[in-house]
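Everything on this sheet refers to the single structure shown next.
Omission of a single protein chain aside, the complex is shown with its protein chains in their original locations.
And now, subunit A:
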């Protein structure tokens, strides 16, 4: 069920009514029912996968929790009789047992993810061609809910959250439908605070939620789905669409990706807010970043946090990496000894990030290029500092805009790996930007032959301007708070204008291809 479909609007409308009519104690059960219904509508078979993830992670979490309890009781009971060494040995044995439960949960679920998502790719590496049919078996949102569930298990193992006793409540955490298909990847400690709480009807929450949903629809229907036909043409055949076309495709795809993904997350957060549930923000005006490092703090925030918390820290503090640190310090000096473990750990993180996005070399190379650029930037940091200290203009707005545009261009180039079918084709498309002398297309009107009319371009431009203005207003604080502070007639005009723009200008219905959200496929 596409977020922008009539069915989805009806679905959340029905849920919202029932949610506030139902006894508050049962609200979370209703949410679970609707979440499973949502998944069932997508494909009943998918329910098996999510149920397996739910049960295995919940079971492992319970075992870890029981382990903690046993340890605590045992130590309490034998406080006097045990020596310090015996206590330590006991704790270590319990810790190992917890580690085994964690490993079991992680292996089972990463195993499922690996089989359904990566078998085709791995078989393809060895045999030259994939199995094909495996693509069909990838359940909707599996990367998101698997990571969310594993994150929970690690948190339980670390003792940062208590394991959920109720299997069905945990099932809701894994399957909460607004964030099931494209995130954000929530932490149990954050989401559970409002997910299971009893919610009274609150007009502010409902109206803020609806506003956020409409804003998501604006991005998706006015911008992402309108630009999608042109992007699809531009990336379809690099032998035809090279040089300037590749450049336009790269820029338009970056625009589409932003509008599509942030729009989808706006709908997710809006739906949750209508129900009184707080979902973590996933973006913080990422295209305003002035460096790639900053960009990755502001784009897909929950995924980055996940990799930092659950991959970077464990890897960088692992025995192997600590050994490597020791070895390199001894043989290559303190400087390299300090940096090498970080570089190796971040390499692992970016490799994993790449492969998480998709089973293809494109994503692996994309991840590793991000890593390379970030590491080189890190190395050049002292040089930048010197430069900024020497030249006054580096503090000016003009320079910041330059830095922002430079970063955006870099992101555009990296996004090309998402567009083309192979790494070689991506590099080829990129190189043609410098070798094809076809930049005259900007003046000959050939850009109007891509399935996007002049009017579409004007609408896109206006849409982008609106997004830009909203992002700038956001700097001062929540836009919805600012709207709420206005007199009612002004608020009404803003809401209704947004609604009408979506209704009349949105790229939906017959004549438009309703595009699935890009991040649904990850």
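One rule holds for everything that comes next: a contact is a pair of C-beta atoms (placed from the backbone, for glycine too) under 8 Å apart; a residue touches a chain by one contact, two chains touch by 3 or more; residues count from 1.
To be clear about the criterion, contacts and distances are computed from a predicted model.
*Asks:* Considering the UniProt annotation of the chain absent from this complex, which name among "Cytochrome oxidase maturation protein, cbb3-type", "Polyamine ABC transporter permease", "Arsenite efflux ATP-binding protein ArsA" or "SGNH/GDSL hydrolase family protein" applies?
*Replies:* Answer from the UniProt record of the missing subunit chain: "SGNH/GDSL hydrolase family protein".
*Asks:* Looking at A:455, A:469 or A:490, which makes contact with the chain not pictured?
*Replies:* Considering the complete complex, A:455 is the one touching the chain left out.
*Asks:* I'm checking contacts with the chain that's been left out. Which of A:6, A:201 or A:332 qualifies?
*Replies:* The one listed residue touching the chain not shown is A:6.
*Asks:* Could you list which residues of subunit A touch the chain missing from the display?
*Replies:* Within subunit A, the residues that touch the unshown chain are 6, 455, 488, 492, 496, 500, 503-506, 508-511.
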